[in-house]
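The complex appears here minus one protein chain, its other protein chains still in place.
Should a chain be cited, it is by its letter among A and B, assigned in written order, with residues numbered from 1 in that chain.
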Amino acid sequence: MTGIEGQDLLPRPRISPDNAPFWEGCREGRLMLPTCTGCGRAHLPPGPVCPFCLSSALDWREAKGTGTISTWTVVHKVWFPIFADRVPYNVIQVQLDEGPRLTARLVESDAPPKVGQRVSVLFEQLDAELAMPAFRPLAG
Amino acid sequence: MTEITAKPLPRLDGPEAPFWAGLREGEIRVQHCVACGTPRFPASRFCPECHSDRAEWRAVEPRGEVESHCTFHKCYFPGFVGDMPYTVIQVRLDCGLRFFSNIADGGRPATGQRVAAVFEPATADVVLLKFAPEDGA
Partner (left out) sequence: MKINAAIVGTGASTFGRFLPQSQLGLAAEAFKAALEDSGLKREEIDGLSMHMGSPLGLDYDRVADGLGLNIRYVNQGWTHGRFVTNALQHAALAVSAGMAEVVACVTAISFTRERAILGGPGDIEGHREEGGTHGESPPYGLTAPAGGAAIAMQRYMARYGTTSEELAAVPMQIRRHALRNPDAIMQQELTLEDHQSSRMVVDPLHLFDCCLITDGAVVTFVTTEERARDLRQKPVRIAGMQGIRSGRDEFIFAPPGLGISQQPESDSASRPVDREVYGLAGVSRDDVQGLYTYDAFSPLVLFTLERFGFCGTGEAAGFVQNGTIGPGGRLPVNTNGGLLSEAHVAGWNHMREITRQIRGTAGDRQIPGAEVLQWGTVWGDSIIFTA
């Protein structure tokens, strides 16, 4: 048996009770972060308790949508057949101004990503159910 | 997401490749240790009896006895929907080797029953090893 079932399909995020509000926010064009009402810190990936103080009293709050590229890479190998026509493509890690980091792509930029570059979020609607965050260079 | 309606198939290009080739030719071919002669299945690099790493593939007598069975009433594989309920048997060949299998044509097995191999084509490349009661019993 060769090949992996479903290998030509778009890899989709696994939705869980902890992260569902994040993905709902993306569909609505809003970057939502689980935030502790006790100690005030936001965290990623979304979890059921605050990893800093262990409180369950979390609130989902909209982030400003801006941040700084903390690291990046460019993928040259075709790992996912569905991404073959995108290769080479970049992957960035953004430190949001609120603190947590998010993995995404840099779009609307001819230049490769740079550590320290300021970016802002946008949402790409992939299908009826899935919108993914991406980032564009922040002007100025 | 595509629906899986076919039954699961074995991997043909792994260490058991000569076994699957044997079934296509109507034989149960297994490794025999060159040093001590003990047959073994599944394939392994070393003989579990004497640890020799020299082996050759030879056919064994395709006859044996049903040692156990179980019948699936819960359908785990969509490809088996048409066979529900179906029975899996454990057969011990006269040479001592065990295989999990089914009774060809879905007959009811009994522990201790004598059976003989049936080489059942599943696809263009795959022949499965099934068993039928000896003497048409």
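Assume a residue touches a chain if its C-beta (ideal position, glycine included) is under 8 Å from a C-beta of that chain, and two chains touch if they have at least 3 such contacts.
Given the structure is predicted, the values throughout are model-derived calculations rather than measurements.
Peer 1: Among the chains present, which touch the one that was left out?
Peer 2: A, B
Peer 1: Return the single residue from B:G14, B:G37 or B:P121 that touches the missing chain.
Peer 2: Hidden-chain contact among the options goes to B:G14.
Peer 1: Against the chain that's been left off, what residues of chain B make contact? List them.
Peer 2: Counting over the whole complex, chain B touches the hidden chain at residues 4, 7-11, 14-16, 42-43, 48, 67-74, 76-78, 80, 83, 85-88, 90, 92, 98, 100-102, 111-112, 122, 126, 128.
Peer 1: By the contact criterion defined above, which parts of chain A meet the unshown chain? Give residue numbers in ascending order.
Peer 2: Interface with the chain not displayed, on the chain A side: 1, 5, 14, 16-18, 47-54, 56.
The rule is short, and it goes like this: only the chains that are shown with their structure count from here on.
Peer 1: How many Å are there between the centre of chain A and the centre of chain B, using C-alpha atoms for each centre?
Peer 2: Taking the average C-alpha coordinate of chain A and of chain B, the gap between them is 49 Å.
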